[in-house]
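Note that one protein chain is taken out, while the other chains of the complex remain in position.
After this line comes chain A, so read on.
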Amino acid sequence: MKKPAKDGGRSTRKMSRRAMLMGGVQMSVVAALAIRLQSMQVEQADQFRLLAEENRINIRLIPPARGLVFDRNGKAIADNEQNYRVVMVREDAGDVDEVLAKLLTIVDIPEDTIAKAKEDIFKRSPFVQVTIADRLSWEDMAKININAPALPGITAEVGLSRVYPWGAELGHVTGYVGPVSDYDLSKIDDQDPLLQIPKFQIGKTGVENKMEHTLRGSAGTKRIEVNAIGRVMRELDRQQGVSGQDVQLTIDADLQSYVQARLDGESAGAVVIDLEDGDLRAIASAPTFDPNLFVRGISVKDWTDLNENKYRPLAAKAVQGAYPPGSTFKMVTALAALEEGVIGVDETVYCPGYTDVYGTRFHCWKRGGHGNINLHESLKQSCDCYYYEISQRVGIDKMAEMARRFGLGIKHDLPVSAVVAGLAPDKEWKARVRGEDWRIGDTVNASIGQGYVLSSPLQLAIMTARLATGRAIEPRLIRAIDGVETASGSGAPLGVNENLLRRIRASMGAVMNHSRGTAYRARIVTPEYQMAGKTGTSQVRRITADERARGVTSNADLPWERRDHALFVNFAPVENPRFAVAVVVEHGGGGSTAAAPIGRDITLQALYGGTPPLTAYPSNVRGRIADQQERISEKLASITPRAKGDRA
């Protein structure tokens, strides 16, 4: 022990002292650390744990499956189909260009789609899935899966997307879905978080749009754990959303397709109402469009074609078109006058072929006039002068009131886009809207459904339905939601004298079935299915005196857009009617020639629940009808294969 001995252990003691001092300092540092740990881990633990949770948990929405839409027989008319798409994660792919080139050798993807996807891929974070292409065929999907080892970063995925198995046949009814846009968001006051999902599909038009809240369902959520750079590490839990409710329409898809096919080539609208419960069996507008085009993102060419077509395929003419009802309005004028007692049912009015009203001459369609004519004959032969006379007696306000009781000039609440209210004008309306006094000439014009009177095919069908039943039939398009049936539209009695109605119905029967009726040529010969109807031809222009003098009144001589609208309303059978039908053919010419045959064919199709036998037709037209039936069934056969979504 050399050193310690030298100073008698003084330095050793000093060292021990200083070591103890150091130990003391060390203990105080340790104490400080312990206190720090205690304050962070015990006292502030909740606060830090909250921060940690925020750090790692992200809530993502799971879009629910959209509710389906069925027709009255359970055939799917808006369905969800599996959508195969191919997605890429950049960081797994390595050389993106090389992988894409390989992908192109396996499946055929358009050049611009690839270019767009590539742009997306490099814009997003490397771990984000980017859709390269969707709506691939099952074969492509299989090919990609087989070649998976050669395609790093590429996955084929399945999602749901909307499909309309009946295509264009129900385009105006179902409408279509599309990705939610900023414009949609600005327009609707809806806090549903689903709308915040990029490209979330919402209903844009038609039932898809109006029943959006029923069909959409509610969002599920999944909580996912993310790391510091936002990469998804794992899913913590998931709460399934509620799928949208299924909607069953009153539409009969088969009948609808027939009507659509029958209207093909015209610019027209037609509506079939079931008289028992107001069910709309068909609402057809021609031309139509394929809603599937919109779901996939419509091409510029298709869009231009639809928009520049002068027949306006995007307009749902059956509910959206407002036409002067023409002579189909005469029943309303007659009932107004009869109910007021300003004319008796058998009282006659003299028709010289024109009526002068305070210096203005109003012509009857028959130049030579009908002579003395009563209610029955005036409807059967569609004399105009009779109505010129009785309308002056009853006045416009009573006529307008009667029109509204029959569903004209009223907006019917249907879940389809742009249902028009039409117009049943009265004095108050003209003063309010046009700021002018009502003139007697306006009444005279309105008496035969011209002038200010406007109505849609839907309204005409409702009017006819109410005439046929005496009840305030309300149209019904939604038959059931998730299997729960909605209220029937059979309606309460109208309160119109039944005897008067019976007379009107009989006269409408004569229109069809009496050899001098205006629609005699479009009659049904099967006795138990005979129908009652009324034709209408509404002018879209004034016939000038000069034209009248030159005799240029034939529609065939005029350009299409100046020709008359052809209208036809009917119900059948005359006894115990089951259906009411309204047809409007835009610029079709005369109602008896252009619209009535269509109305008859539709009615027969509805009554027989399929193609009617030729014996239902008058013998002189059977040959032509046979050809027509063949043509239409060929056309329908080319459509029906799309109806793969049949469900019982």
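Things worth noting here:
The rule is simple: a residue touches a chain if its C-beta (ideal position, glycine included) is under 8 Å from a C-beta of that chain, and two chains touch if they have at least 3 such contacts; residues count from 1.
In this text, contacts and distances are computed from a predicted model.
When the listed names "High-affinity zinc uptake system membrane protein ZnuB", "Cytochrome bo(3) ubiquinol oxidase subunit 4", "Peptidoglycan glycosyltransferase MrdB" or "ABC transporter permease subunit" are checked against UniProt, the chain not shown comes out as "Peptidoglycan glycosyltransferase MrdB".
Touching the chain that is not shown, out of A:48, A:350, A:560 or A:608: A:48 (per the contact rule at the top). Only one residue in the set A:18, A:367 or A:516 touches the chain that does not appear here, and it is A:18.
Counting the whole complex, the residues of chain A in touch with the unshown chain are 1-4, 6-7, 10-12, 14-16, 18-20, 22-23, 26-27, 29-30, 32-34, 36-38, 40-42, 44-45, 47-49, 51-53, 55-56, 225-229, 233.
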